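This is the structure, below, for whatever I ask next.
For this depiction, one protein chain was excluded, whereas all remaining protein chains were kept in their positions.
This part shows chain A:
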């Protein structure tokens, strides 16, 4: 591990100023992702600015019926929050489907959204990787790519975004409140994440030194929602495929819906084609399948992840079936 300095931030503005001024500085929140990367030599900042004491761990109601979640809110507190459980169960389900109790006790809302990919080559500081070292190549394209992307990838990077919470936040149409050196701006989470293109080093549209201070949720979407994660084993594994879905029915037709795939792309994948196909129609088995197929039409598979296409389709269809006809599916998550 490279030696580095550590500073505890006392207010958001000066934290932003400090990090923005130093290209080798980074924010430290729960540390569950960043400390791991320091140890692995994947991240080598010279200065860590600890933002975990910024009292940004409040969950408050907003006048428009929405909810404001402080960026420092621990994953465990968020998952257990009574309002979240009652009105945004998608968030609780997504959080509880990932990591462990010990990790959730330390990890924060912003840290979770900004965690980096689990691509094994990215995490191995001795391997080439365009995301870590631009231009060094992407060994995953011809290597072990069982967990990698089938949508929106580029020849330069085929990594997936690992956050379960992010997929749920996109489905909830959440917005990140971001503080930069020039002031505050609001970034819809759906637009926060980038596709790799020819610059896989950047996961998000945030500039260096921009701090997420809160995440805001609009008023509850209503209807029924479900986060379903398919992985190799019952517990504690990152998603091979996940689906965050919310559906509002009216008179036997889908009034409105939100569908997001996790585990398939460099960002949570809003399944807009599938949404369009279903909105306003009856959720017949044929319609559900057609909607899923419409979304996956552009899927491009690698040597080891071809299974993800049908797996994603079947998972989406089964979640939608559950949300639209009420027939309870067998419990998947442990």
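Keep in mind that, in the parts below, contacts are C-beta pairs under 8 Å (C-beta built on N, C-alpha and C of every residue); 3 or more make two chains touch, one makes a residue touch a chain; residues count from 1.
Here, contacts and distances are computed from a predicted model.
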Per UniProt record, missing subunit out of "Cytochrome b", "Iron ABC transporter permease", "Adenylyl-sulfate reductase subunit alpha" or "Xanthine dehydrogenase, molybdenum binding subunit" is "Xanthine dehydrogenase, molybdenum binding subunit"
Residue of A:68, A:144, A:202 or A:224 in touch with the missing chain, whole complex considered: A:144
Which listed residue (A:18, A:105, A:281 or A:301) would be found touching the missing chain in the intact complex? A:105
Return the single residue from A:22, A:36 or A:57 that touches the missing chain. A:36
Residues from chain A at the interface with the omitted partner, ascending: 1, 3-6, 8, 28, 31-32, 35-36, 38-40, 48, 50, 52, 76, 96, 99-103, 105-106, 118, 120-121, 123-124, 126, 139, 143-144, 146, 230-238, 240, 307, 310-311, 314-315, 318, 330, 332, 334
